[in-house]
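Only one protein chain is missing; all other protein chains are in place.
As written, the chain order gives the labels A, B and C, with residue 1 at the start of each chain.
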Amino acid sequence: MFFLSDNAASPCPEVLDAVVAAAPAAAAGYDGDAVSAQLDAEFGALFGRACTVLPVGTGTAANALALAAMVPPFGAVVCHSEAHIHVDECGAPEFFTGGAKLLLVPGGDGRLTASGIDTALAGHRGDVHQVQARALSLTQATEAGTVYAPDALAALGDHARAKGWRVHLDGARFANAVAHLGCAPGDISWRAGVDILSFGMIKNGGMTAEALVVFAPELVAELRFRRKRAGQMPSKGRFQAAQLLAMVRDDVWLRNARAANAGAAQLAAAAAGRLLYPVEANEVFVQLRPGEPERLRAQGFSFYDWGAAGSNEARFVVAWDTPPGDVAALAAALG
Amino acid sequence: MFFLSDNAASPCPEVLDAVVAAAPAAAAGYDGDAVSAQLDAEFGALFGRACTVLPVGTGTAANALALAAMVPPFGAVVCHSEAHIHVDECGAPEFFTGGAKLLLVPGGDGRLTASGIDTALAGHRGDVHQVQARALSLTQATEAGTVYAPDALAALGDHARAKGWRVHLDGARFANAVAHLGCAPGDISWRAGVDILSFGMIKNGGMTAEALVVFAPELVAELRFRRKRAGQMPSKGRFQAAQLLAMVRDDVWLRNARAANAGAAQLAAAAAGRLLYPVEANEVFVQLRPGEPERLRAQGFSFYDWGAAGSNEARFVVAWDTPPGDVAALAAALG
Amino acid sequence: MFFLSDNAASPCPEVLDAVVAAAPAAAAGYDGDAVSAQLDAEFGALFGRACTVLPVGTGTAANALALAAMVPPFGAVVCHSEAHIHVDECGAPEFFTGGAKLLLVPGGDGRLTASGIDTALAGHRGDVHQVQARALSLTQATEAGTVYAPDALAALGDHARAKGWRVHLDGARFANAVAHLGCAPGDISWRAGVDILSFGMIKNGGMTAEALVVFAPELVAELRFRRKRAGQMPSKGRFQAAQLLAMVRDDVWLRNARAANAGAAQLAAAAAGRLLYPVEANEVFVQLRPGEPERLRAQGFSFYDWGAAGSNEARFVVAWDTPPGDVAALAAALG
Partner (left out) sequence: MFFLSDNAASPCPEVLDAVVAAAPAAAAGYDGDAVSAQLDAEFGALFGRACTVLPVGTGTAANALALAAMVPPFGAVVCHSEAHIHVDECGAPEFFTGGAKLLLVPGGDGRLTASGIDTALAGHRGDVHQVQARALSLTQATEAGTVYAPDALAALGDHARAKGWRVHLDGARFANAVAHLGCAPGDISWRAGVDILSFGMIKNGGMTAEALVVFAPELVAELRFRRKRAGQMPSKGRFQAAQLLAMVRDDVWLRNARAANAGAAQLAAAAAGRLLYPVEANEVFVQLRPGEPERLRAQGFSFYDWGAAGSNEARFVVAWDTPPGDVAALAAALG
């Protein structure tokens, strides 16, 4: 019973069908095919605003390309000290930006606040001896499985804009956040000041494509070159486009995210009182008791230890396709 | 009737089936799944030598990663002046290597020769004011649709080794070269001194995965980090691995390449006497007559103009799945 | 009365004389002249070990080149969270290394400890999703004006070596540390495991040259290319070499450092009881009283505020040429 991560889950049937349907030869390669041509319009309809969609192969590529479009090599990105871009992408942001620095800001429950940012950067000067922040990268849902409310996100977006920064949203679990909030996707993206959204599909029932959704049209032309240059522009681009379209059509992305969130909520209820963070998406962080990790593993549950060695903290992730029986079994074991 | 390129052709059935079969959730992400675990052994059997296979999403990524593993930022790569890495990858080699230089060498029929390399580099010094060559990048089949014989390739490999250079082979159409030569794949890779092969699958019936085949084990560890850092390590890596396995099993790759080569041979026969280069793979470069390009297009054939504007040179590419009837029609039109 | 910094002090007479003496045309440019040819031997004698000296124009260049020779782009440098390479070099390490990450470690009184490093990196994994530490960068004297004892430095060097890391020493105020310790310069460089020392001259009576002293011969060849590529290899290199030789001859560097340290000691005595850090070099950090900063400035003393706004912390730096009367006046004002 897998609760390690949602990152190797099965693609959902709609995605798989779309890939198969995209198989016939296309008249033009890269993004010149008929499937790719539909991306901008369909995502634009979903978000309620014109946008450009650039498919890429991984979330790391999505994030790093977005940041490279926003900050110069001598610039900096402000992000949470636990942000995936800092912790788990092997320095991809530094690679793609040409060596920009990530300025790390702590924050409770995985969230940043305007005052937290200001405190962390209080001593940062504007002279040429220091790299200058040019972008804020937020994560929604956060690394702690929590979610920014639309107004909290918009406040951060305003804070960034007031400083002249761009805003990037790492939405590896964006769908789970929307599902949790019940808002429109635009409410926690462009309406909150987001310039570029890494709209994660892979963890949510996609296969091998993520969507870079660009709301700032002036950033698009450069991004196209950077994407090609990064080896992120496959000649059979229709297979990526097909996956993305399948996800956003008929609310498939929401359906999948709701399923995952529901499973997590079930676990959260069972572990009430010993949750490390509020459960607002599909990740559940639990303070286990001594011996409990071993016991749960012996019962067939796989999950990651979290926090410091010996802390008995654990992370359980529910995927869109985690069998309800597995969730129920884990809830019972935790309860 | 498409003769523009093989780069947007349909994936072959085996590849598509393998992708579908890889759908169920995996216990571990990235390359920790059971499908990915089979790559090294199966490619090793095919090549007759232990190797490491790193799947990547595009040929550009394959080439650029390989070169980055071979040359330092202050180094240089020797390549043909028409090499894809120089002409059509938007500076990806410069990006991935951190700014290494490509030293361009001309050569007839798309091929390099040892003496051609030495002539081109005759004035290049070894002092710190010039970047130093550290790798030779060859293309097989070449950009001109020709093929290096195994001994010609080995001679170039020896030439490179004698200078202390690494050897990279851009094999976007490696299968077509093997099919033409009737040799073992090892004969035009590691036996010829190749350290890393970009083994192209996508143009030959693959879908979205290329294989970086590393014969120099000392280069592997670093490449894994570089691949991750470049956003080329998808969490559902099994979908890439499945495609690669499907291609090398049961000689699917050879079958596909032979079909494409046969079509090209048919066109070559029809255009005998006005071929720009010998036809040894699946590309046919023809000196058309004035008015002929327009006439052919009016007949429904799509293809690229080549060479200088107004030169009436044309490139026809036959894919693994180009309908025989289309090939016959074009042959008739050219004959 | 200037106590802002030692970084714009006058060059000492020996350095100025050496520059003038280097004026006549040289038979060979770059480092091919007779002055440059003496560097390795004279520094080797000073350090008691063969070394290679590469002059560069700034401390930033010295540090960044050293780190670039030690860590790959996908690697990381472990350093103090207040290290100059992180705080005040506008991302030069990231630029020169091609995007390596600095892993920040806190430490009291400006110093790192082995256990502090281990604690900070406890959660850092060895997999490809995280950049891997490959070097430790230490600062001697530290940013807090303190000094590592030789055995403390050697313990850190051992700790780094045991992990397979290289060791860099940012010695912008190396001379002050040696003067404080009364040890041999080799005791806090190669004997403590240092591979490359940024031996600072400019703050200590030099003019426009710093010395990159390389104790690891296998790193030299690459560094020469990187230095040229970075625009750090002037054609009239003899002017840099002459400055460096003037500094190390006849203990000029020690004489200058002792003078600066003595001034700082005088200030420290006057400010006893309200020092923020032990005064072991030529920097004095003092907890001033409310109103005291303004009062001191009104008396003609210039210095930097330190710490948080309104904290009344101040930094006073004594240079090799700070007039003794100025020091006495400040001591009186502080006392």
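Operating definition for what follows: a contact is a pair of C-beta atoms (placed from the backbone, for glycine too) under 8 Å apart; a residue touches a chain by one contact, two chains touch by 3 or more.
Here the structure is a predicted model, which means the values were calculated and not measured.
Visitor: Can you list the shown chains that the absent chain is in touch with?
Guide: Result for the missing chain's touching partners among shown chains: A, B, C.
Visitor: Pick out which of C:49, C:228 or C:274 touches the chain that's been left out of the picture.
Guide: Counting the whole complex, the residue in contact with the absent chain is C:228.
Visitor: Going by the contact rule already stated, which one of B:91, B:278 or B:293 would touch the omitted chain in the full complex?
Guide: Looking across B:91, B:278 or B:293, the contact with the absent chain belongs to B:91.
Visitor: Check each of C:24, C:273 or C:291 against the chain that is not shown and name the one that touches it.
Guide: For the chain that is not drawn, the touching residue is C:24.
Visitor: Need a quick check: the contact residues on chain B for the chain that isn't drawn.
Guide: Here the touching residues of chain B are 73-74, 76, 87-91, 94-95, 97-101, 122-123, 128-131, 308-309.
Visitor: Could you please point out the chain A residues that touch the chain left off the display?
Guide: 72-74, 98, 128-129, 131-132, 222, 224-229, 233
Visitor: Pick out the residues on chain C that sit against the missing chain.
Guide: Counting only chain C, the missing chain is touched by 2, 4-5, 7-11, 16, 19-20, 23-30, 33, 56-62, 64-65, 89-92, 95-96, 202-203, 207-208, 225, 228-236, 238-240, 302, 319, 321.
Criterion: only the chains that are shown with their structure count from here on.
Visitor: Whose C-alpha centre lies nearest the centre of all protein C-alpha atoms?
Guide: Of all chains shown, the one whose C-alpha centre lies nearest the global C-alpha mean is A.
Visitor: Of all the other chains, whose mean CA position lies farthest from chain C?
Guide: The chain lying farthest from chain C is B.
Visitor: Answer with same or different: of all residue numbers used at the interface between chain A and chain C, are over half used by both copies?
Guide: same
Visitor: Just give me the whole-number Å value for how far the CA centre of chain B lies from that of chain C.
Guide: The computed centroid separation for chain B versus chain C comes out at 50 Å.
Visitor: Chain A to chain B: how many Å between their CA centres?
Guide: Centre-to-centre distance between chain A and chain B: 34 Å.
Visitor: Using the touch rule from the top of the page, what residues of chain A touch 2 or more other chains?
Guide: 89-91, 95
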